[in-house]
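One chain of protein is taken out of this complex; the other chains stay put.
We just call them A and B in the order they show up, numbering each chain from 1.
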Amino acid sequence: MSTQLLISGSPHIHGDQTVGKVMWGVVIALIPATLVSFWFFGAGALLITAVSVATCLTTEWLIQKYLLKEPPSITDGSAMITAILLALNVPSNLPWWMVMIGAVVSIGIGKMSFGGLGKNIFNPALVGRVFLLISFPVAMTSWPLPIVNRLALSDAITGPTSLGIIKEGLSSNQPMDQLMQKVPSYVDMLIGNMNGSLGEVSALAILLGGIYMLFRRIITWHIPVSFILTVFVFSGILYLADPTYFIDPVFHLLAGGLMLGAVFMATDMVTSPMSYTGMLVFGIGCGLLTVIIRVWGAYPEGVSFAILIMNAFVPLINRAFKPKKFGEVVKHG
Amino acid sequence: MTITIVYVIITLSLIGLLSAIVLYFVAQRFRVVEDPRIDQIQELLPAANCGGCGFAGCRNFAEEIVRRESLDGLFCPVGGNETLKLIGPVIGQEAQEQELLIAVVRCNGTHANAPGKLEYEGIESCYFMHALFSGENGCPNGCLGGGDCVEACTFDAMYMDGNTGLPVVIQEACVACGACVKACPRHIIELRPKGKKDRRIFVSCMNAEKGGPAKKNCDVACIGCGKCVKVCAFDAIRMENNLAYIDASKCTLCRKCVSECPTHSIWELNFPERRKKEESSESKTVMAS
Partner (left out) sequence: MLMKTFKRGGVHPPEVKISAGQPIRSLGIPSVCTIQLSQSIGPPSRPLVKKGDHVKAGQLLAEGPSFISANLHSPVSGTVLKVDAAPDVSGYKREAIIIQADGDEWMEDIDRSTSLKREISLSKEEVINKIKEKGIVGMGGASFPTHVKLMIPPGKQVQYLIINGVECEPYLTSDHRLMMERGEELMVGIQILMKALGVSQAYIGIEANKPDAVKHLGKLSEMYHGISVIPLKVRYPQGGEKQLINAILRREVPSGKLPLDVGCVVQNVGTAIAVYEAVQKNKPLVERVVTVSGKQVSNPANLLVRIGTPVSDLVEAAGGLPEGTGKLINGGPMMGKALGTLEVPVVKGMSGLLLLPDEEAKRAPVANCIRCGRCTQVCPMGLEPYLLGLISEAGKDELAEKEYVMDCIECGSCAFACPAGRPLLDNIRKAKSKVGQIIRSRSN
């Protein structure tokens, strides 16, 4: 034989999954939402996405090559996912240098400072987004409406999101039915004809991506379903208790970043639990926190914080909710 | 304003005084009476807690010394003879000068001497590799190159030589604690006396196979021919299981066996160069410079 025989422990064959396939699969699932954002927000969206992608990849490459002194792995697709998710999380008129800062924070602090792919505790895109939100609150809370002239960079009419409108209105004691007339219809929200961050607008595009990922077995149903269902049920209970003060559950589902968060952010495998039971607990926790922050918290939108808080609990969830063992000996008494 | 400060000072001082009194009585009531010599000895020990003495930590070693009331059979490899000299007076005994030991890697199956016939894929663990197969070069007793010994060393006294694939002991740093000896699944590493002027001679092979199969796997294997045994004037070498072994207590470092060995399996370390050319590969121990 020209080459030597290989010897190793079993198994001697390997399935066809690789890290790259998983990550790029998520990127493909993000394409519908990204395209929709370009459609509704035009050149601004394109610029932000491009800046985010370039900065994220460059940051990761630089840190890996010069700080960590290991072979750069930017082609595995994980930095790409962070970049696109970050871009989908910010308003389309955000200055490009802010996007750059967000990208550097996402990758540098949110991912690399923990040791790289697989070692971070918090969702990197959310770390970047929250950092931007806290550092530049005005810029991060003026959301452009879908624009008419797609080629103009900053021509958008901005304002608070639907959730923002409701929150402001409630705090000034306006009744719910009056407020509901100020916000877009359900159909508009489903398709994306409303203002908001690039990614939260079109629930339909996000759902399409989610179904693709389910089909390719990149994610399982546990987290998105438990997250969304919990939001629906919890907000539904509140709504039934007092329809004049609380928004109806369907609105909760379609408004804000819930769809994007439940399908793409909470399901990030590095920062979510390993067992199915753990995933359900995680989803429920995210859902409860989202509604609590939305209704009683200071911010109109609770998804990012809810996910980040639950990310911190994941090691505990992993310890507490282990998969059921085969032939588990039932304890007596 | 000032009266408040006065009240504060008085109150806190009272609390402090009260606590001190309470703590004094509690400390007296719950005091653990221990032989003060244990603390004394522990101060003298190097606090490496390496287990080289055979006990769990430096404190346990100190306790054992006091318990035995003697130093017989006890040695701290990290502190060495200097430390023992200091401990001796504490228990009223003259410390015996003990022979210094050092870890010796008894294998010379480098990539050149024992070329690999197979390619191993998997975790870098000698323990695992040993259980899996006989080795990339086929020798069932030779070094696997996985580095379990290097990992076990807490004194940074070992490293893996990338060119040869064998571990190297750094002479200055090794304290002969025995961790590497325990870690090696093939028992290739032995603690041998450091020798006069740090010179040592040993059979750098662990092979128990007969000459033919041994030589097939490694050029410098001990083939069990027995020439060394015959040539040694001090009866220091014995042959067991096709393998020669040099008894360091009898060896006078005359080096006759080294020149006699047909496969250059016997190693001499830290000797001056001979007149005849030696094909010495990299030195097995390195002076940390």
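Basically, a residue touches a chain if its C-beta (ideal position, glycine included) is under 8 Å from a C-beta of that chain, and two chains touch if they have at least 3 such contacts.
All figures in this text were calculated on a predicted structure; none of them were measured in a lab.
K.L.:
Of B:P89, B:G122, B:G226 or B:P262, which residue touches the hidden chain?
P.N.:
B:G122
K.L.:
Kindly state which of the options A:L6, A:L67 or A:I211 is in contact with the chain not pictured.
P.N.:
A:L6
K.L.:
Out of A:L117, A:I293 or A:A306, which residue would touch the omitted chain in the full complex?
P.N.:
Only one of A:L117, A:I293 or A:A306 touches the chain omitted from view, namely A:L117.
K.L.:
Hey, which subunit B residues sit against the chain that's not shown?
P.N.:
Missing-chain contacts on subunit B: residues 117-118, 121-123, 125, 127-128, 131-135, 138, 140, 209, 213.
K.L.:
Touching the absent chain: which residues on subunit A qualify?
P.N.:
Residues in contact with the chain left out: 1-3, 5-15, 17-19, 21-22, 73, 76, 78, 115-119, 220, 269-276, 322-329.
Just so we're on the same page, only the chains that are shown with their structure count from here on.
K.L.:
Report, in whole Å, the distance between the mean C-alpha point of subunit A and the mean C-alpha point of subunit B.
P.N.:
54
K.L.:
Once bound in the complex, which stretches of subunit B touch subunit A?
P.N.:
Residues of subunit B touching subunit A: 116-122, 128, 132-133, 136.
K.L.:
Write out the stretch or stretches of subunit A touching subunit B in their complex.
P.N.:
Of all residues in subunit A, those touching subunit B are 3-9.
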